[in-house]
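A single structure is presented below for examination.
Heads up, one of the protein chains got dropped from this complex, but the rest are sitting where they should.
Take a look at subunit A:
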């Protein structure tokens, strides 16, 4: 009696699972070519941009990264927001911003369904490029390390003083700042946080010795909120900022690149850079 019940349950569960899988695989097989390479899946329908919502460019962003994007009076503002408003204008689309934690954005864009473009101060990186496509870059930034004023670490000894076992460096998970800190300060503890504001809060509260993130962000954070902290190390990593697009959507990347190029040519990009940095 009991055995039978279990059997029925197992069989029905298996069937539901199988149905689910078939449903998904069917939906997916239709789109990309059967090839394992996802790079150029859509050869049959070239000039068509797939957008999540018709007429709307949905960008996914982690609004904790001033001056690129952050929340001000409940609204997401920043350099990249302005830039993508201009880009959407150029493309004749409405702009919609979906907030998402930084380290979830690339997986979300790769998987699709949450947005069309990931715009959150992404540095162009060949490793990342395996999962998603980058647009043309629109800003170049460097890394920086900040500590509280009370810290004994100074500009002169920063390179060695940060690479000590008792040093905790707060970083935002999934950022180039995280890998930079891991690579260059292997002896220190690299503590990951979900967003960059938490990194600074952790440093201020003494949970971390230093914060390592992009220079423009450090400068803005110190200026706006953490006047009792200072920059001890700047490294010219020359990271190019770009937006990320799913590899299944090369046409969108192409159109975004055209729009970015047009904005570079007509001076809008320069204007926005002046405004925000």
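FYI, contacts are C-beta pairs under 8 Å (C-beta built on N, C-alpha and C of every residue); 3 or more make two chains touch, one makes a residue touch a chain; residues count from 1.
To be clear about the criterion, contacts and distances are computed from a predicted model.
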Which of "Sulfurtransferase complex subunit TusD", "ABC transporter permease subunit", "Alpha-D-ribose 1-methylphosphonate 5-phosphate C-P lyase" or "Glycine reductase" matches, in UniProt, the chain that is not displayed: "ABC transporter permease subunit"
Sole contact to the chain not displayed, among A:49, A:71, A:98 or A:202: A:202
Contact with the hidden chain (one of A:61, A:191 or A:213): A:191
Which residue of A:54, A:127 or A:166 touches the chain not shown here: A:127
Footprint left on subunit A by the chain that the document does not show: 21, 24-25, 28-29, 32, 34, 36, 103-104, 106-107, 110-111, 126-128, 131-132, 140, 142, 170, 173-174, 179, 182-186, 190-194, 198, 201-202, 204-207, 234, 236, 238
